[in-house]
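Right after this comes chain A.
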Amino acid sequence: MAGMLVFVGVYQSWSVSLSILGMCLISAVMALGVNIQWGYAGLFNAGVMGFTAIGGVAAVLVSYPPVKEAWSAGGGGIGISLLIMLVMSAIIYFSLKLLPKGKLRGLLIFIVLLLGLYVARQFFYPAVSSIESVDSAVSGFLGGMGLPILFSWIVGGVLAAAVAWAIGKVALGLRSDYLAIATLGISEIVIAVIKNEDWLTRGVKNVTGLKRPVPLEAELQQEEWFISLVSRFNESKLAAISDADAKAEMLRSLVIEGSGIFVKLCYAGLFAVVLLIVLALSIRALNSPWGRMMRAIRDNDEAASAMGKDIKKRHLQVFILGSAVIGIAGAMLTTLDGQLTPTSYQPLRFTFLVWVMVIVGGSGNNLGAVFGGFLIWFMWIEAEPIAIVLMSFVTSGMAETSALKSHLIESAPHLRLFLMGLLLLFVLRFSPKGILPEKVRHS
Partner candidate 1 sequence: MIRVEAVSKHFGGVKAVDNATLSIEKGSITGLIGPNGAGKTTMFNIIAGNIVPTMGKIYLGDEDITGLQPHELFDKGLLRTFQIAHEFPTLTVLENLMMVPGQQAGEKLMDAWFKPSLVREQEAEIRAKAADVVEFLGLTHVIQELAGNLSGGQKKLLELGRTMMVDAKVVLLDEVGAGVNRTLLNTIGDAIVRLNKERGYTFCMIEHDMDFITRMCDPVIVMAEGTVLAEGTAEEVKTNEAVIESYLGRGLKNKPEVAQS
Partner candidate 2 sequence: MSYLIGENLTGGYGGMDILNDLTISVDKGEIAVIVGPNGAGKSTAMKALLGMLDLREGQVLLDGKDITNLTPQARVGEGIAFVPQTHNVFTSMTVQENLEMGAFLRRDDIFETMEQIYELFPILKEKRKQAAGELSGGQRQQVAVGRAMMTRPSVLMLDEPTAGVSPIVMDELFDRIIEVKNTGVAVLMVEQNARQALDIADRGYVLVTGRNRFTDTGAALLADPEVRKSFLGG
C-alpha cells in the first residue's frame, strides 16, 4: 500500500499522494468502527452515514464562532424550549422510576409529554424563525462554540455514541438485514434533521470556512521560517540556478508546493495518531476475553445468553463503541474538508463504500479493516486518472472527428466506476475472505 502511495507520489505528485493518504487514514478509522460492530459482534450497521454526519455536525458546533445576532435573536427561545424538554424528560424519568406501573402513570406521562411539547413549541418555532432570518444568505444559524476544531473529534465521538445509545435501545433487537434497513432508515432520518434544522446546522445551505487545526497554505507561504526551511531542503536545487530572478521564481514555486505538502503532512500526522490509538485499543480488546465473548455472541447469541452473557448490553456496548469511532472519523473528515455539506451524505459513499472497505480488507481483522480503508479509498480516487489514461489509449487510434471517439471520451468518467467495480471484483476473487482474513489469536 505504501508502495502504491509512493508510486503516485512519484508519478503524479506528492501532494496528490498525501491528500489521498489523509483520506485513507480517515477511511481506515471509519472501517475500524464498522469492523468493531460487524467483525466482532455481527451487527449489521447500515447507518454509517448518519454517524459520520453527526461527527461532522460536531465539528461545526465546536469550532464555528457563535453567531451573536442569532443568539440574541433566538437563543433564549431555544434555551427555554430545551429547558422545558429537559424538565419534561426528568418528570417522565422519575415517574417511571417512582410511580407504580398502571394506567394512571401512562396517562400522566402522556399528558406531560403533550403539554411539554406544546409549551416548548411556543418558544421553539418563533425562536427558530428569528434565528434563521438573521442574514440568512450567509448565516442564519446559531453557530458553534468557537473552540479549536480538534475538540470536535472527541465531541463527535461522544455525540455519535449518545445517538447510538438511543438507536441501539430501540433497534438492536432486530437481526441481520432487518437491522441493516432500520439503521439505514435511521441514518436517513438523522440526515433529514441535519438538512432541515437550519437554526442548528444551517441545513442544506452548508457551513463553510471551518477553522483548521493546521496553518493555511497561503499564510505559510509568507512565513519566514517556512521559506527558509524550504530553501534549506532544496539547497542543491537552488544553488544550481545562477540567475537571481529565476532562483526567486523557483523558490516561490517550491514554497507553494512545500506548503501544500507540509499542511497535508500535518493533517496526516493528526489522523495517524487517532488511527493508531483506535487500532491499538481495538486489537487489545479483540484479543482479550472480551473479544472472545463477542465472538461467542456473534456465533450463537442464544447459547451465549445461556452462558450468562448479557447479549443486549454487549450489543449495545459494541454498537456505541463502533459508532463513536465512526463519529470521530466523521469529525475528522469535516475538519479536513473544512465545510459541512449535508447533501453530500449519501449512503453509497458513506455506508456502502465503508462496508466494501471492511469486507475487502477482511472483516474481523483490525489490520484488514485498516488496509481495506486504504486500498478502497485509493482505488476510489485513482480509478479516475487510470480510466482517463485507458480511454485516451483506446481512442488514440481513432479519427479526431469520429463520433465514437467523442462518445467514448465523454463516457470516460463513467469508466471510473467500471474500473472501481472491476478492481473490487478482482480483489474479492483472489482473496474471497478479504485480503487479511479474520485471524483470531485463540486463547
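The rule is simple: contacts are C-beta pairs under 8 Å (C-beta built on N, C-alpha and C of every residue); 3 or more make two chains touch, one makes a residue touch a chain; residues count from 1.
In picking the candidates, the idea was that all candidates are chains of the complex that A comes from, given by their letters.
These figures come from a predicted structure and were not determined experimentally.
By the touch rule above, chain A in this complex touches candidate 1 out of 1 or 2.
Taken in their complex, chain A has these residues touching candidate 1: 281, 284-285, 288-293, 295-296, 298-300, 302-311, 317, 321, 440, 442-443.
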